[in-house]
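Rest of the complex left out; these chains stay put.
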Amino acid sequence: MNWLSGQDWQAVALSLKVAGWATALSLPPGIFVAYALARWRFAGRSIVNGLVHLPLILPPVVTGYLLLIGFAPNGPIGGALAKIGLTLAFTWKGAALAAGVMAFPLMVRAIRLAIEAVDPKLEEAAATLGASRAWVFATVTLPLIAPGVLAGAITAYAKAMGEFGATITFVSNIPGQTQTLPLAIYSQLQVPGGEADAARLVVISVTLALGALLVSEWLARRIAARIAGRG
Amino acid sequence: QAGEVTVFAAASMKTALDEVAKSWEEKTGDSAHISYAGSGALARQIAAGAPADIYISANPGWMETVARTGRVQAQEDLLANRLVLIAHDPQASQVTIGPDLDLEALLKGGKLAMSLVNSVPAGQYGKAALAHYGLWDAIAPDVAQADNVRATLAMVALGAAPYGITYATDAVAEPRVHVVATFPDDSHPPIRYPAARLTDTEAAQSFYEALTSPAAAKIFEAQGFHTLK
Amino acid sequence: MLEISLRHRLSGFTLDLALSAPSGVTALFGPSGAGKTTVVNAVAGLLRPEQGRIAVGGEVLLDTGANICLPPHKRRIGYVFQDARLFPHLSVRANLLYGRRFAPVSRDGAEFDRVVAMLGLEALLERRPAALSGGEKSRVALGRALLCAPRMLLMDEPLAALDAARKEEILPYFERLRDEVQLPILYVSHAPAEVARLATSVALIEAGHLRGFGPAREVLSDPGLAPSLGMREAGAVISGQVAGQEADGLARIETAGGPVLLPYPTGQPGQALRLRIHAGDVTLARGRPEGLSALNILPARITQIRPAEAPSVYVQLALGPERLLARLTTRSVAALGLTEGMECHAIIKAMSVASEDVLGR
């Protein structure tokens, strides 16, 4: 295709990688935190809940700034990670972290709602059949919340595809390394007359996210149909 | 083996700097990665240890922040710019900037688009200029502040605001806006784009020099910048 | 051995009972809202009572005093819930096999096939619960509990949604579990026939308290508890031994009162069994009546005449050491001049003893 430059393609590929990893890596902790918030009563529950929601409440720039402070090569966490050879700041991994953090509250909300809708009586039934807590979760709760997990993951993915403020603040806007689609779009908008180029990127970004959305809807529908006995 | 250079540059320089970088790449065979963002964000990143070789700021203030990190190897003011009053209406007549300028009459109830007057350089300069003529206090409530010059420009280009204050460089490239006045240079602090070299690699030195080459100067001036050499 | 002692308060309801049942089937019987499900939940570990102690076969599952409370999945108790609680995302087959993985001994496929066949689930194995009828759901729930190789079964009205024919197929299987596998069973039911047939002990619960508890034969032939059991259903249980199958298909049972004939096979000669005789089905005559179609005419002695709901009375009869209960109108008692201590004949139609009233052991 000649209407996209090499740098644009780089941005597309990078966005997919960043959003994919952001979603994949935040899914397990997302499920865990959602489960804890939905089912456990523990001291500090409100604090965890608040922390999870923080990226939603804060202007993205602030989140990015906080990430920068924490994960910069000379920051407290960044320094420790650097010792094990993991550099987040100004790399695509950092972009994935920023996207993941920003998407996390959305994911947790969706999964938590799904968990709260699961009838604890089914989990009790599984326990009487001999299944331990972990096993009940894996074989009963998790399959039942699959549509919610899917919804959460896809919302997170869409959010990660569109994340701008925290990313540019944390990992900057380096083509080929941290310049995801939204950052590329921003860059284009800085060029007089760049709107057309920006629009092309917007179309691509929207297509990728909506494509994932439609696939996930279809999947969720199939799962629901199976549960409803229609499949 | 080809060298690489990472440049952190104020977003408003993208058009010109892309061209300069391209010709530099063609000449040397090295490659330049340019990260465009707000001057402040970039300065903070550099302070946090970002792997930048060159920093070009739209604001001398942020250059000071970077200088304090001790990473600056070389620094100079690269470019200068001018402030203009732009209008959306192609028929808008030219005006003279001065204490008698009746901005409110010009706006006819619309907004005057500017950049953030306390934080974005273009806004700071604009506010200073209006204050210089004693116009600021009256017009302040009618000022719509965008978060960067491009957004200011877009407001006028789209007609959301009838008038706006931007750099001359921005007005040049946007056919939907019309310059109705240029602010006298003495009405605001000088508009400077300082550049700094942060590392000593060959590529960094080469790129830093290329910024002040005659070829680069031609490109910058074509975009409406004033070069300072 | 099943020991239960519980104290638990719910808003507007207090459960407070203690019972210690021998092995076999312990039936929980009582009106709606009496607390049966609450007891069963406590045994399963789904409810933690304020105070209580529960032990099965010597193993303590719960002791609030000693702060012992085994979690449900460590109790290895198969529970057939009053609502089926099938896993909606799993096929019938996967529902049935859910507990297998946790079974300490791996059950063979034959057991699975046996249970599936008994419950008539062959054609449903690949369906999901949402595509099952009410009775089908309860059959799957039953199968699921049976197949998890439990060391005890809790059944909360497992047959309520099933038709008579299906019940007839399932009850013998329960009897086998009780007798061959020696599985302790706690059985909640509103159907006195089921209780009479299965139960070793019966606990009658009312408003959270024990109204009556004891061996099934005593509780079921106790005229004082008859109203709680449902009027038509009072009746005594007598023991006997299969003597053999006669040529015309009738089975001959030797009892303390003499031979009793039943119109269906009852087991191998020598096998001990119990017959439940409904009080309403017993006719009395002073002399031995002739020319009746009724085959079983047993000499008996009247031990007690106790007024029941007017105008009827319960007449308790001694057949040797066994007790039989008859329900008569006061008019008949007067007409025949029946008094306590009098010798008479109890007439029992072979056909009135339904096969569900023949209780193994």
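For reference, chains read A, B and C in written order, and residue numbers begin at 1 within each chain.
Just so it is clear, contacts are C-beta pairs under 8 Å (C-beta built on N, C-alpha and C of every residue); 3 or more make two chains touch, one makes a residue touch a chain.
Just so it is clear, the model here is predicted, and its values are computed rather than measured.
In this file the complete complex is built from protein chains present as A x2, B x1, C x2, though only one of each kind is pictured.
Keep this in mind: only the chains that are shown with their structure count from here on.
Innermost chain of the displayed assembly, by C-alpha centre distance to the whole-protein C-alpha centre, is A. For this pair, subunit A with subunit B, the centres built from the Cα atoms lie 35 Å apart. Averaged C-alpha coordinates put the centre of subunit A at 57 Å from the centre of subunit C. Distance from the subunit B centre to the subunit C centre is 90 Å, each centre being the mean of its Cα atoms. With touch defined as above, subunit B holds no residue shared between interfaces to two or more other chains.
Looking at subunit A, no residue sits in touch with two or more other chains.
Contacts from subunit A toward subunit C in the complex involve residues 121-122, 124-133, 135-136, 139-140, 143-144, 146, 223, 226-230. Of all residues in subunit A, only 61, 65, 68-69, 72-75, 89-90, 168-169, 172-179, 186-187, 189-193 touch subunit B in the complex they form. Against subunit A, in their complex, subunit B makes its touches with residues 6, 8, 11-12, 14-15, 18, 33-37, 41-42, 44-45, 48-51, 148, 150, 153-154, 170, 172-175.
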